[in-house]
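Attaching a single structure in structure tokens format; questions to follow.
Note that one protein chain of the assembly has been removed; the remaining protein chains are unaltered in position.
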Amino acid sequence: MIYALCLILIVIGLYAVVTKKNVVKIVIGLAIAEYGINLLLILIGYRKDGWAPIVSPDMDPAAFAASSVDPIPQALVLTSIVISLGVLALMVALCIRLYERYGTFDVTEMRRLRG
Amino acid sequence: MDILIVLMVLMIVGAIIAVETTNLLSSIVCVGAVGFLLSIAFLFLGAPDIAITQLVVEILCLIILIRATISRDLTAVSGDREFFGLTVTLATVLAVAAAGILCMADFPAFGQSVMDRITDPPAASSRYLAAGLEKTGAANIVTSVLLDFRAYDTLGEATVLFCSILGALAVLRRKARRRESEETEGDE
Amino acid sequence: MENAIPLFVAIPLGTAFLIPMIARKLKWAPDLLGNAAMLGLCAMAFATVGQTGIYHMGGWSTLGGFKTPLGIDLRLDGLSSLMLMAVNLIGLAAALFSVDYMKRYTDKGRYYSLFLLMVAGMNGVVLTGDLFNLFVFMEVAAISSYALVAFGCEHDELEASFKYAVLGSVASAFILIGIALLYGITGTLNMAHAAGNLAGGGLPLLLATGLFMCGFGLKAALVPFHAWLPDAHPSAPAPVSAMLSGVVIKALGVYVIARLVFNIFGPAHELLTIVRWLGVVSMIVGVFLAIGQWDMKRLFAYHSISQIGYVALGLGLGTPLGIAGGLFHMVNHSVFKSLLFLNAGAVEHASGTRDLKRLGGLNKGMPVTANTSLVASMSIAGIPPFNGFWSKLLIVLACIEAGRPWLALAAVLVSLMTLASFLKVQRYAFFESARAALSQVREAPLLMRSAMLLLAALCLIMSLLVVTGLESPLLIAPAVQALSGVFGSS
Partner (left out) sequence: MSELPANEGMSLIVQTVTRWLKAFILLFGVYIVIYGHLTPGGGFAGGVIVACSFILLTLAYGQRRGLKAVSRGVAGEMDSVGALIFLAVALAGMIAGGAFFANFIETGEAARFTLPSAGLIPLSNIGIGLKVGMSLFLVFTVLSAMHVAVSGSRRRMISRGEDDR
């Protein structure tokens, strides 16, 4: 159920990428898909009633290891968030430059290249 | 985890509005809302590190997106491009989603992390939780994974950011080409 | 050598970080540092021949008597070594070419920095033994290539770059979902360890496989996923086109597909069939689209799709001979396709156009460019004794050996059509009588010429590799072994 909702979020993002005319909408679609993927990773790493993977001095190490959530997906998501931020900055730069050249955000009017 | 389902339904609603609204500014604001909901969801899922990072990155994304689009034609360009026609596209997307959901039904149940399922030999994450503090000295196991066990990934991630910023600066420079006569001269 | 493996990534990264800092004060620094770094990397890549080894990042291998790999492993074997040589050699040629060619653009410092980041990303991809690490370095290479395609900031460059960036990001999204699912199934990101934990993956594993094939198929521009390539590759500056067509689609696409299919999923029958048919379709569609083009670089770009099809066909046969042919053709294609793009760059540099209808008679004014492009054209069309002939021969023989004569026939026919379209390029660009506007063309500067000569010489030298045996050519045999052998952990 939860995984299905997460996939729906990803698919909404990809749908926007495929169908939208506005370049900013396409970028937004990619961002939504990235959200969905990050959530999927964290969901995979979740453990029922899990703790955050941070040790405090008064914790029993064995209990901590037995009930903390998975740290690897969290590290991966941190990396993936930063990567999507980088891609977003680059794509926004491209959008601005495209706007300057074509005077529009409409992707169907940017047709210098023939298919 | 009922709260999680509520959050995710809200996120889906936000995403649909963001994709379908005609006003670009409201679309961006909706993406921001989805991002903040995501951050709260991370908090419930035992990932405070990610929640903080998601929150601040979301703020920055919003600022960048709004700056990029503000005072341009916010409403003029909307609607879909003729790809295959809307029905076919929708059908394809729905079919893909249905196939994905069908496949995910076989996926290990939510809440069953790899550490519970894979014990012989134990999954790497259980080893990190058991020995991370002792081996790296960092109380935050995510940091110890990020900057010690898998520090090489983090180098790659810092490089990605460096690279995209450099790329954005290169794309946005004022004059990209020289004229013939300028070719022999020095830089800028 | 084993201890120096991380330097393949560290050297280009360090240089790339350093260049923007000093480029403002020292104008000569980007050229010098960029080429010096590439020269060093190239020498190091050749030193890896015949070496194998696993490097544990941060010294983390296993802990406390358990066999779980903890850190990120780098893995050097025959295939990685082959790819390293291809990437860094083509990189060196492109960097040499850039010294004069990139004078037309401003901001050389950022150009070299992005170029080195792209090389670092590819070196990272071919060396890594970890799935997520592969994703990260793939993004490094991909993002720098998006920026490099748009480097000229003109209409079509920006448009091509945006298209490339969107499709590339979708591919990355697919790949990341695949990695997430694979992690959920196997509990590890280490490729060798994951390969041993796949049993009982069921439907989620099928989904992950499909996502990987779509994602890496997009990166490799195999036919249903090729839409971005004919825009992105011609729009970039010539040395970048050479890198993109020559090595990027291979290091990020075909190489990873080969690793996944043979080393992780195991040479399962269905997957190989998919790879083979993707290859055949790309081969045929690519050449048909190419033959009608009049823009020189666009024509070459469509041929990249077609030639990648040959590589996928060879790999998809799954027999040792087929894999050898596929890998050999992959390396050969790196050499001659980058040479062709550099030729196109030299022509554009001298005449200001790359439209075949407006060119002609260039072999008088530009003998080096004309002759090297003749060598490259003969190579890609599969004329003996150049290297393309031998690898195509291997693939055709492998098709017949595997009992698929129709595929062999298709490969031969596509090769004939390739010959036809390159005869057209030769005739219109170099041989037809000179046009008045082009009578004053000058040959390209020394460094550009030497880069082209280096690659043309390689076209001949590479064909000598088969002297050591048609079944197992030098350098290729260890790579084949790396794919067909057991992918053991540490």
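Order of writing sets the chain letters: A, B and C. Residues in each chain are counted from 1.
By definition in this document, contacts are C-beta pairs under 8 Å (C-beta built on N, C-alpha and C of every residue); 3 or more make two chains touch, one makes a residue touch a chain.
As the structure is a computational prediction, the values presented were derived from the model and not from experiment.
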item: Neighbouring shown chains of the undisplayed chain, as defined at the top; value: A, B, C
item: Among A:V11, A:A33 or A:V82, the residue in touch with the chain that has been omitted; value: A:V82
item: Of B:S27, B:S113 or B:T159, the one touching the omitted chain in the full complex; value: B:T159
item: Selected from A:V11, A:V24, A:L39 or A:A52 as touching the chain missing from the view; value: A:A52
item: Sites on subunit B contacted by the missing partner chain, in the whole complex; value: 48-49, 51-53, 56-57, 59-60, 63-64, 67-68, 70-72, 74, 133, 136-140, 142-144, 146-148, 151-152, 154-155, 157-159, 161-162, 165, 168-169, 172, 174
item: Hidden partner interface residues of subunit C, rising order; value: 6, 10, 13-14, 17-18, 20-21, 24, 55-59
item: Residue ranges of subunit A at the interface with the undisplayed chain; value: 52, 54, 56-57, 78, 81-82, 89, 92-93, 96-97, 99-104, 109
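In this section, only the chains that are shown with their structure count from here on.
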item: Pair of chains joined by more contacts [C-beta pairs], A-C or B-C; value: B-C
item: Inter-chain centre distance, subunit A versus subunit B - centres from mean C-alpha coordinates, in Å; value: 2
item: Interface hub residues of subunit A, defined as touching at least two other chains; value: 14, 44, 72, 76, 79, 83, 86-87, 90, 94-95, 97
item: Residues of subunit C touching at least two other chains; value: 132, 136, 139, 143, 146-147, 150, 153-154, 158, 161, 183-184, 189
item: Touching residues (chain side subunit C, partner subunit A) in the complex; value: 132, 136, 139, 143, 146-147, 150, 153-156, 158-162, 165-166, 169-170, 173, 176-177, 180, 183-184, 189, 227, 231, 235
item: Contacting residues of subunit B [partner subunit A, same complex]; value: 1, 4-5, 8-9, 11-12, 15-16, 18-19, 24, 27-28, 31, 34-35, 38, 41-42, 45-50, 53-54, 57, 60-61, 64-65, 68-69, 72-73, 76-81, 83, 86, 89-90, 93, 96-97, 100-101, 104, 107, 110-116, 124-126, 128-130, 132-133, 139-142, 144-146, 150, 153-154, 156-157, 160-161, 163-165, 167-168, 171-172
item: Residues of subunit C defined as touching subunit B within the complex; value: 6, 9, 13, 16-17, 20, 27, 57-58, 60, 63-64, 66-72, 103-108, 110-111, 113-114, 117, 120-121, 124, 132-133, 136-137, 139-140, 143-144, 146-148, 150-154, 158, 161, 181, 183-190, 197, 202-204, 206-207
